[in-house]
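My questions all concern the structure below.
Here the complex is missing a single protein chain, while all its other protein chains stay put.
As written, the chain order gives the labels A, B and C, with residue 1 at the start of each chain.
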């Protein structure tokens, strides 16, 4: 991330800056997937077992709709 | 969808064809969200309540990873 | 596309329907990339060579912003 900002400030070739920015976004998406999977196995599964399906599913759907 | 194919065949202005294609993709994404939310409320919640968390969560995560 | 609609109507397993829907979206994205690349080589390059950069670039950027 700091590298992306430095590249913009240094006036590096746009295409290289874009590739670096996408690398950061890809890394964030991968960590999001890990966090989301973990959330489903813990908070979401617990809530569903307690019968609180509506709220947890709504939360996850909001996250997914934003991603698009 | 048929409109997208016809626009390509008719050699319509590329930009218009792309806007039409995105409209189709947007409609599919919206219907995907409805299907996924419904899946979570039914199959996924049922499986989790029966203790079969692993398999249903894996399935959903595979869908989400593909979307990106 | 027709297959996606038929799968929803037939009440097929949600996850299978979602995979089919993504296959359609992937195909559309691939054809979009071909159309866009072709557009850049023809209309966009011609316009830029005639000095009409602003309008063609604005059009392409609008397409790209919508895709996100």
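In this section, contacts are C-beta pairs under 8 Å (C-beta built on N, C-alpha and C of every residue); 3 or more make two chains touch, one makes a residue touch a chain.
Every value quoted in this text rests on a predicted model; they were computed, and no experiment measured them.
Looking at the complete complex, one finds that the omitted chain is in touch with A, C. Within the entire complex, the positions of subunit A that touch the omitted partner chain are 1, 4, 8, 13-15, 17-19, 21-22, 24-25, 28-29, 31-32, 35-36, 38-39, 43, 59-60, 63, 66-67.
In the full complex, subunit C contacts the hidden chain through residues 29, 33, 36-37, 40-41, 44-45, 48-49, 53, 57, 60-61, 64-65, 67-68.
The rule is simple: only the chains that are shown with their structure count from here on.
Subunit B and subunit C have centres, each the mean of its CA atoms, that are 14 Å apart. One finds 23 Å separating the Cα centroids of subunit A and subunit C.
Shared contact sites, meaning residues of subunit A that touch two or more other chains, are absent.
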